[in-house]
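Read the structure below first, then the notes.
One chain of protein is taken out of this complex; the other chains stay put.
Entry: subunit A
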Amino acid sequence: MRGRHAGLIISALLSIASVVLFFTPGLNLGLDFRGGVIVETHSPTAEDPAHMREILKAGHVNAASVQTFGSPQDMRIAINLPRGGEDEHVTQQLVDHVRTIIVQAIPGVQIQRADAVGGSVSSELFRDGVLALLFSLGMILIYIWFRFEREFALSAVITLVLDLTKTIGFLVVTRFEFDLVMVAALLTILGYSTNDKVVVYDRVRENLRKYRTMPLRELLDLSINETLNRTLGTSMTVFLAALPLALFGGSTLTGFATVMLFGIVVGTSSSIFIAAPLLLLMGQKRLRRGS
C-alpha cells in the first residue's frame, strides 16, 4: 500500500494520455467499422507494391494503401469507402472490379481475401461493438454490486475503465486495426481483469470478517499478498495461452493476441496496484475506521 498514490497517479496519467490519443490521432479503424474494400493477393513470384499500384491506377482505382505483409508474394490492398457514398452498389462493384483487374494483370495470382463492407453495415457494426462493451461493463458492475458492496463494485469498474483506456491507448500507438475481433479482445481482457479483481476482493471480504480489528490498509496489503501467487500464476497461464496466437495466429489473430498480451499485463498489475488502493480510498470510512 505504500506506493499506492504513485500507482494511482501513474495509472491515471497513462489513461488520460490514452484518452487524448483516442481523439488524436484516434484508432486505426479496420474494415468492419470504416467500410470499404480489402483485397489480399498471393502472387506466384515476389511482387512490388508500386507495380500493384500501377495496375490499379490503370484500372482507375485509387487504393488507400497497398502493402506486402508476411512475404513479398502476399499483398494487401485497402480502399476506403468513397466519401459520402451512401450507395452500397459502389462498394460492391468496386471489390469485383479490383479482383478482375488484378487477375487479368498478374498471371497465376490468387485472391486470398476479398471483403467489401458498405457504409450502413459498418456503422451498425460499430454501434453494436460499443453497445457490447458498455453492456458488459454494466453487467459486471451489477454483478459485483450484488455479490459485494458498493465500494467494491465502484472501485472494480473504475479499475476496469482505467485498464480499458490504456488498452485503447496501446491500440492507437501500435496502429493495429480496430475491428470486431479487437472488440472481442477488449471484452476478453475485461472479463479476465474482472476475474482477477474478484479474486482479490473475495479475499478482502474474507479477511474483513476474519480480522475484525485490523486496519483496512494492513488488511488490504495482507489480502494482496495472500492472493499474489494465484494472480501471477493465472496471468502466466493465460499469457502462455495467448502467446502462440500472437506468434503463429496469422494476420487475423496477431493483432488480437498482441492486444490480449498487453491487456493481461495491465490487468494483472492493476489488480495489484490499483484495485486495492482504490478500495482503500473509497472504503476508508465505511468498511473500516482507524486506518
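Everything below uses one rule, namely that a residue touches a chain if its C-beta (ideal position, glycine included) is under 8 Å from a C-beta of that chain, and two chains touch if they have at least 3 such contacts; residues count from 1.
Note that in this section contacts and distances are computed from a predicted model.
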Hidden chain of the complex, named as in its UniProt record, picked from "Protein translocase subunit SecD", "TRAP transporter small permease protein", "Acyl carrier protein" or "Peptide/nickel transport system ATP-binding protein": "Protein translocase subunit SecD"
Selected from A:162, A:198, A:216 or A:275 as touching the chain missing from the view: A:198
Contacts of subunit A with the absent chain, listed as residue ranges: 40, 42, 88-89, 92, 95-96, 99-100, 110-118, 120-121, 125, 128-129, 131-132, 135-136, 139-140, 143-144, 147, 180-181, 183-184, 187-188, 190-192, 194-196, 198-199, 202-203, 206, 226-227, 229-230, 233-234, 236-245, 247-250, 252-253, 256-257, 260
